[in-house]
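Would you mind keeping the following structure in view while I ask a few things?
All protein chains of the complex are present and in place, except for one that has been dropped.
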Amino acid sequence: MHQTAPPARIDESAFRREVRAWLADNAAEYREARAWPEAELVARSLAWQKRKAEAGFGLITEPPGLGGRDGTAAMASIFAEEEARYHTPTFTGLGIAFGMALPTIRKHGAPEQYRRFAEPTIKGEAAWCQLFSEPSAGSDLAGLRTRAVRDGERWIVNGQKVWSSWAHHARFGILLARTDPTVVKHQGLTFFVLDMRTPGIEVRPIRQISGKSDFNETFLTDVVIPDANRIGAEGEGWACAMTVLMNERHGASERASVSHDSVENLLRAALAAGRLDSSSVRSKLAQWWVEEQGLKNFGLRIRAALERGETPPPAVAMMKLVSATKMQQTNAFLMDLGEYGGLFSEPDRPEQEQVFFQYIWSSAMMIAGGADEILRNQLAERVLGMPSEPRMDKVPFNELPGIKSS
Amino acid sequence: MHQTAPPARIDESAFRREVRAWLADNAAEYREARAWPEAELVARSLAWQKRKAEAGFGLITEPPGLGGRDGTAAMASIFAEEEARYHTPTFTGLGIAFGMALPTIRKHGAPEQYRRFAEPTIKGEAAWCQLFSEPSAGSDLAGLRTRAVRDGERWIVNGQKVWSSWAHHARFGILLARTDPTVVKHQGLTFFVLDMRTPGIEVRPIRQISGKSDFNETFLTDVVIPDANRIGAEGEGWACAMTVLMNERHGASERASVSHDSVENLLRAALAAGRLDSSSVRSKLAQWWVEEQGLKNFGLRIRAALERGETPPPAVAMMKLVSATKMQQTNAFLMDLGEYGGLFSEPDRPEQEQVFFQYIWSSAMMIAGGADEILRNQLAERVLGMPSEPRMDKVPFNELPGIKSS
Amino acid sequence: MDLHFGDELKQLQEEVRRLLTERVSANLLRRLISEDEGYDPALWRTAAELGLLGAAVPEQYGGSGLGERAVCAIAEEMGRAVAPLPFFSSICLAAEAIKLAGAPAQKSAWLPRLASGEAIGTFAWQEGLGPPETDVDARFENGRISGVKSPVPDALLADVAVVVCEGPRLALADLSKGVRREPLRGFDQLRSHAKLVFENTPAEAMDVPDPKDALRRLYDRAAIYAAFEQLGAAESAMFMARDYTLQRYTFGRQLASYQAVKHNLANILVMVELARSNALYAAAALEADAPDLGAAAATARLAATRAYETAARENLQLHGGVGFTWEADCHFHYRRARLLALSLGSPAIWENRLIEALTKKNAAAA
Partner (left out) sequence: MDLHFGDELKQLQEEVRRLLTERVSANLLRRLISEDEGYDPALWRTAAELGLLGAAVPEQYGGSGLGERAVCAIAEEMGRAVAPLPFFSSICLAAEAIKLAGAPAQKSAWLPRLASGEAIGTFAWQEGLGPPETDVDARFENGRISGVKSPVPDALLADVAVVVCEGPRLALADLSKGVRREPLRGFDQLRSHAKLVFENTPAEAMDVPDPKDALRRLYDRAAIYAAFEQLGAAESAMFMARDYTLQRYTFGRQLASYQAVKHNLANILVMVELARSNALYAAAALEADAPDLGAAAATARLAATRAYETAARENLQLHGGVGFTWEADCHFHYRRARLLALSLGSPAIWENRLIEALTKKNAAAA
C-alpha cells in the first residue's frame, strides 16, 4: 500500500525536474538492482560519488567548491528521494563518511579540519570506517581500552578494534581511544581521525555466522596520529562519539522507514502458498503491517516536525527496535510457509537464500547501533523520564571490575 | 484430556477404599458445587474440619489425639485426591492455617507452641490469617514498618497490615513485625502468633476492583502479645517468613496444577461459538494446552521426586507465573469469543459473570504470593545461578531511602 | 499526506484536556459507578457549549464544521480522561450514521439537536453474541421495526437510534416511541448499555442507495475515532504506571529504576507511538476521504487496540497489590480497554478487514 506522496511545493518542483533529468542521463545503468563483487562495488561507489560531486550533487548543502551547490535540506531530500528510484552503488564506507564522520567533524572539529576531510570525501576520493567497538566494549562503549598516549605533537595508539566494517577499503577511520585511564571512564576518551595508510594498522576479516566477512578486527600497534587529527578537546571524545551514534541510529531508522513494502510481499507469498485463508497467518500479517505502516508514518511525523522547525517525537530509538525484530519474524515466516522445504534453496527458488540471509542478518540488526536492551533503556530514560539503573562504573577506569583484574 | 492415574500401590488401595467409604457417608451433601454466603461458608468449613478430625482425617500425619492417625504423606495425598471429588467447604482461613501457619510453627517454634496452636486448628475451632504485607512493603516484604517493642514478658505492637485475607473470621494471625530498626532490614524482624481477640486490633475491609472485599487492612494499636507467642528467636523472623512464603507458593502451585481442565472448556466454548476452525483460535488453545499440561506434568514430576526422597525440580516458582498469565489470557479469550456481546452478562448466561471475575482476579494472582517480576528474579537467581541485582538496601533499616524521609 | 494537526486543533485539544482534567476526577467516576449513573449531564452541557459535539457536523446543521480531525482530537481526550459522556455513541456513531445515510429531513431534524447536546443518539447494530451484522434478525417493514438489539451503548440515555435491520437496511428510531429498554450488566461499569426491544415500533427508513457500503464507511470512520479514544487512554494508563513506579520504593530503589519495569514501559511506549502514527495517518485519510481509508482505519484500530489493552493490563500489574484496590483507579482502564477492544468488533474482525483490503489492492496491482 503506497501512501500518497506529499504535494511538492512550487519552488521545489523545478529542482525535482532538474534532478530527474540529470539522473536519467547519468544513472541509466543503475535502473535495475545488481549485485557487484566487493571490489567493483567499492570502485563504482566512489566513481558515482565523484560524478555527483562534479554536478554539484555531491553534498548539496555544501558550496560548489566542495562538490555541492549551497542548497537546502529540502533539496537534499528531494535528491535522495529521486536517487532512491535507482539502484546506485553506495557501499558502507560512504554511508559512514556522510552519515557519521563528516557531521561529527563539522560539529566538534575546527573548520580547517572539516574542509580537509570533507573535500576528498565529497569528491569520491575517500571512504571511511568506524573504529569504536572493542571485544570487551560493545554496548558499554565507554569501557574501551585502546590507548592513545601523547608524544609532543603526535599520539601513539595501541589497541584492538572490532566491527569496523569495510575497514580494508577505507581511507580514513574515526577512532575513539582512551587518553586518560585515571578518570571516570567517559571522561578519559578522545576522538581522532586516523589515516588508514599509517603504518602499524592491521585489518583482519571476522567470519560471521552468515559465512561472510563484512566486518573486521583492526589491530593498532604503535600507530602515530598527528595532533592535527584530534577532533575536539582531549578528554571530550565521548561527546563526539554520541554525535556519531545519534547519526548512526537516525540513519538506521531512515533505512528502516524506507524499507520496501515487505508485508505486501509476505501477503503475496502467503497467497502463493495457499495460506492466506489461515486466520493466524492473517493475524501475523496484520501485526507486521501495523508495525511497518507505524514506522513509515512515524517517519512522516519526524520529517514534518523537522520541516516545521519543531522538535521531532523523541522515540526515534524505537524504529530499529521494531524493524529488526520484524525482520527476524518475517523471514522465519517465509521459511515456515514452505514447511520443511522452506529450509532449502533449490535452484528454481534462489530467493530463499535471501530469506536465510535476512534471518541471519536480523540478529546483527538487533545489536548493531545499539542493542535492543540498550534502546529500551533509552526510551524509558529519555522519553519517559525514568531513572537510570544504579551505576557501578562511576570510578576511575583503571579501578573497574573486569579491568582491574585483567 | 485426563491422564491415567498412577497405579496405586497395594497397601494404599485399602486406605483409599476406607476414605471413599467415609466420604460417601459424610460428604454426600457436598457432591455438587455450591456457593454459600460468606458467614455460612466459614461455619461450614470449620464444621467440616471438625468432622474430619473426629474421624482421624483432620491432619492425617498427626497422632489421634490431635485429630490425625499417625499416617504417612502418601495417605494424606490419597485423602486429598478423594476429597477433591467432592466440593467440601474450605475457606481461605483454613488454607492459611494448614498451608502456612502450622508448618511454620512446627519448624521454627517450640513443640509446646505447635501443640498449643495445632490442636484447636485441626479440631476446627480456629481459622488463621496472615499479617505480613504493609502498604509500603509488598514485594519488598522485609521493608515492613510495623513495630513490636519488648516490655518485659510481652510485646507492644503498633502498625498497619494489608491484604490480610479473611482477617475478620480468623482466631489467630501470623504476624511479622520489626523489633530492631537499627540493623539491616532482614535482621530486625520477629515472628509472632497474634490472638485476633486481643484489644487494639481493627479490621477494615478493602474494596477491590472486583467490587468485593476479600481482603482487609488491619490496624494494630498498642496490641499486646505475650512473649510465649513469639515463634523462633528475636530477630529471626525473616527465616520464619520465608518458610511461610515457600509454603504459600507451593500451595498456589498445587491449586494451579489441579485446576479443572480449562482448555477443554475453552475448546467447547470455541466450538459453540463456531470459531474452532480458526487457526488463530487453534493456535491459542494449543499454547494454553501446552502450558496446562506442562504444569500438570511438572506437578507429577515434583510429586514423584518427593516420593522417591529426591530434590524436586527447583523451578516451582514458574507454576504461578504461567497459570496466572494464562488465567488472564483465557478469560479475555472467552470475552472475545462473544465479541461485543461477550462483555455483558444476560440472565441466560450467568457464567459470563464468572469470566469477568476471573479476568479481574487474574491480576491479583499475578501479584499475590510473589509478583511475576519477583518470581522471574528468583528463577534466574536460584535455578540458573545468576547474580542478584546490586542491592541498595544493605544499610540499617532506619537509614533507607523512603524510610529516612518519611 | 500531512499528518500534522494544525495549531487550531492543538489548541482545541488542549482546551478539552484542561476541561476534562478539571471536571473528571476518579472520585466522580467511582461515584457514577456506585450510583449506576450512565454519564455526567452537567459536563455534557459544558461540552456542548464549547462546541465539542458539533465539530464534524456541517455548519448548515448547527455544527462548527471543524472537520473529522477535530473529532479525533476530542476523542483522544475523552479516552485519556475516561470521560463519562455519551460522546462516542452520539457523535462518533449516531451523528456520523445520519450524516452518511440520513435523508435531508432526517439530517435537519436530528443533527442540530445532536450537535447542541439537546438530544443524545446511539447506533444499534449488535444482536447478542457474535460478530456484528451476521444474521441480523431485526426487521424493518412498513415503517416499523421488530426485533431486539443488544448491547446498545448509552441506550438508556439516548433519544434516537440508528438501527441496522435485516437486508441490511438502516432505520432511524425515535426512542420515545414505544421501545422497551432493559439495562445490561456489563464488564465496563462506566459506560452503560442496554437491550433495545422493538415491537412493531414506528421508525423512519434511511434510504441510502447502498446501505452495505454506508455501513462499511461508518465502521471505518468510527474505528478511527475509537483509535484516538484508545490512544489517549493508552497514553494515560502508561503515564499512570510511570508515575506510580517513580514514586514507589522497593528494595531501597525507585520501582521505576528496575530494568524489567523500564523495558515493560518502553515496550508500551513503542506501541503507543506506533498507534499514534497510524492514527494520525488514518485521520488524514479520513479528512481527505482517501482511497486507502479502509486499510488505514483497520491499521489504526489494530494498533490502538493493542496499545490500550497492553497499557491497561500492565498499569494494573505495575501497581502491584495496590492496583487491585478500588481506590487505585487502575480498574477504569482495565475494564475500558476490553470494552473498546470489542465494541466495534474484535481484532480478529479488523485483521480480516485489513487483509481483505490489502488483497484487493494487490489483485488490482497485478
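We call the chains A, B and C, going by the order they appear; numbering starts again at 1 in every chain.
The definition used in the following text is that a contact is a pair of C-beta atoms (placed from the backbone, for glycine too) under 8 Å apart; a residue touches a chain by one contact, two chains touch by 3 or more.
These figures come from a predicted structure and were not determined experimentally.
**Student:** Just one of C:Phe5, C:Tyr244 or C:Tyr258 touches the chain that is missing; which is it?
**Tutor:** C:Tyr258
**Student:** Among A:Ala43, A:Val183, A:Ala273 or A:Ala304, choose the residue that contacts the chain missing from this document, as touch is defined above.
**Tutor:** Checking each option in A:Ala43, A:Val183, A:Ala273 or A:Ala304, the one touching the absent chain turns out to be A:Ala273.
**Student:** At which residues does subunit A meet the chain that is not included here?
**Tutor:** Output for subunit A: 133, 135-136, 138-140, 143, 162-163, 206-209, 211, 273-274, 278, 280, 328, 332, 335-346, 353, 356, 359-360, 363-364, 366-368, 371-373, 376, 389, 391-393, 395, 400-402.
**Student:** Considering the entire assembly, which residues of subunit C contact the chain that has been omitted?
**Tutor:** Residues 258-260, 263 of subunit C touch the chain that is not shown.
**Student:** Which parts of subunit B face the unshown chain closely enough to count as touching?
**Tutor:** Counting over the whole complex, subunit B touches the hidden chain at residues 1, 3-4, 6, 263-264, 267-268, 271, 276, 279, 282-283, 285-287, 289-291, 293-298, 300-301, 304-305, 308, 313, 315, 318, 321-322, 373, 375-377, 379-381, 383-390.
To be clear about the criterion, only the chains that are shown with their structure count from here on.
**Student:** Measuring between mean CA coordinates, which chain is farthest from subunit A?
**Tutor:** Checked the centroid distances; the maximum from subunit A is B.
**Student:** Nearest whole angstrom, what separates the Cα centre of subunit A from the Cα centre of subunit C?
**Tutor:** Between these chains, centre-to-centre, one finds 42 Å.
**Student:** Quick check: how many Å separate the C-alpha centres of subunit A and subunit B?
**Tutor:** Here subunit A and subunit B have centroids separated by 53 Å.
**Student:** Two-or-more-chain contact residues of subunit B, please, as numbers and ranges.
**Tutor:** 278, 280, 392
**Student:** Residues of subunit C touching 2+ other chains?
**Tutor:** Residue numbers touching two or more other chains: 253, 258, 261, 348.
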